[in-house]
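Note that this complex is displayed minus one protein chain, with the remaining chains in position.
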Amino acid sequence: MVRNAMPGPELSSTVRLMLNGAPQELTVDNRTTLLDLLRDRLDHTGTKKGCDHGQCGACTVLVDGRRANSCLLLAVAVDGREVTTVEGLEDDEPHPMQAAFLAHDAFQCGYCTPGQICSAIGMLDELAEGWPSAVTTGPVHPDDAEIRERMSGNLCRCAAYPNIVAAIREVAGA
Amino acid sequence: MREFAYARARDVDAAVSLVADNPGARYLGGGTNLVDLMKLGIERPELLVDVTGLPLDEVTEDGDLLRIGALVRNSDLAAHPLVRDRYPVLSQAVLNGASGQLRNVATTGGNLVQRTRCGYFTDPTKPCNKRMPGSGCPAIEGEHHNLAILGASDHCVATHPSDLAVALAALDARIDVQDLAGPHELPLEDLYRPVGDRPDLELTIRDGALITGVALPPLPPDARTTYRKVRERASYAFAIAAVAAVLVVRDGLVSDVRIALGAVASHPWRARIAERELRGGPATAAAFEAAAIAELDAARPLRDNAYKVPLVRDLVVAVLTELAR
């Protein structure tokens, strides 16, 4: 009853990527976003969909180590890249950012949390590289104003913001 | 989203030959605008040509010009030492746009030609002259609190959402383009068509022309520059007004000034009238205000965006006063 599960050859593509350190190869409808690939095809549902349009940050993952909104990335376009999701951060024990989020109660419903955590990890790397932000005036420091600005691409409707800032500050200072 | 074919461009020529004069084809940069619009059903390409693999992703010095490849990601542009050092206004403008994760993906070229955020344009169930020529412009009588006060027409009052383009306008940037006829360049300001009665025709370059880069001429060594963006939300929001300004004051007199306004028109708005008023005159708040008023004389606000007129006036005065200090 289900007709062809994949569109014609020119409308689908084979995608190879490293997902949390493990190689994946699969054929996708060209329309499939990285977010839907993770969630619907690879059962990696830790990454969440809040808006599907780059407007909330819930889908944030690391692509080649850089944070990105997976809802606006076509899966075909990340062929050959390395993708890290919230599921790939643990290494026997939780990543320090995960532990800090837990300790500081940096979430309530938890829905924005995987995106916040991936974003925070990517953001600290950006800070370490010396990248400026809209509030940078001199040399960059992980102070509250910088963290708030740099984490503003991750909406949290429960508004755990002050605790998110505290958790990140702790990891940045470690 | 309609099904589409996907191809990676091997080189610039191949990319252009696939997309130019093919109305069903689009370049895919970071995709942060195009994929968004495809999901909304506003863009329905049959073929996406991914250009992110092209070697146009560097910032380089070329004599006294700074060249920015069209595929330089917004984050890399803002963080580049030469940009931060020579054109802080550009770095600031980029950093005031979107979010960290979007800037990591969005490209310079894509940013310049991103489409308006007008809420009727982005809803295919509603009329919109830009999307469907002749269907009408519901924004004029409807929700337009963040739409244009300058240079709009009875056909469309949309604004251009880019921050980056506003800074480039103030920097007299030139755009490198390649189409089937080969490479050429034009001033950034000439990239955008006036609205007139065809708001669907936004760019002056041919359909399917590839933007390959941006070139910035040097600034006077004593120039001071800044970017101020006004928005309701403190971050991760489009401007309701923005100013990019370059000011050179010598002996209390304005020797050079360039002012570009964002979120007031269908394209970055060079405030030429204000600049003319100011050049050679005193660098005082009174002069800045008179110049801003002169520029805004042409403003034609709508029912709910009249607040932008005093807002832009006071913003220009505040920004120039700060730079003159």
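By letter and in written order, the chains are A and B; residue numbering begins at 1 in each of them.
One rule holds in what follows: a residue touches a chain if its C-beta (ideal position, glycine included) is under 8 Å from a C-beta of that chain, and two chains touch if they have at least 3 such contacts.
By our rule, contacts and distances are computed from a predicted model.
In the listed set "Xanthine dehydrogenase YagR molybdenum-binding subunit", "ABC transporter permease", "Aspartate carbamoyltransferase" or "NADH-quinone oxidoreductase subunit D", the entry agreeing with the UniProt name of the missing subunit chain is "Xanthine dehydrogenase YagR molybdenum-binding subunit". Contact with the chain that does not appear here is found for just one residue of B:53, B:119 or B:183, B:119. Across B:10, B:145 or B:272, the residue that sits in touch with the chain not pictured is B:145. Within the full complex, the residue among A:86, A:140 or A:171 touching the omitted chain is A:86.
With the whole complex as reference, residues 1-5, 7, 29, 31-32, 36, 39-40, 43-56, 58, 85-87, 89-90, 94, 98-99, 101-103, 105, 107-114, 117, 147-149, 151-165 of chain A touch the missing chain.
Think of the hidden chain as still there; on chain B it touches residues 1-3, 41, 117, 119-120, 123, 125-126, 138, 141-143, 145, 230-238, 240-241, 304, 306-307, 310-311, 314-315, 317-318.
The rule we apply is simple: only the chains that are shown with their structure count from here on.
Here the CA centre of chain A is 28 Å from the CA centre of chain B. Taken in their complex, chain A has these residues touching chain B: 7-8, 10-11, 13, 29-31, 33, 52-54, 57, 60, 66-69, 72-74, 76-77, 119, 122-123, 126, 129-134, 136, 148-155.
Against chain A, in their complex, chain B makes its touches with residues 1, 3-6, 28, 30-32, 35-36, 39-40, 48, 50, 52, 75, 78-79, 84, 91-92, 95-96, 98-102, 104-105, 234-236.
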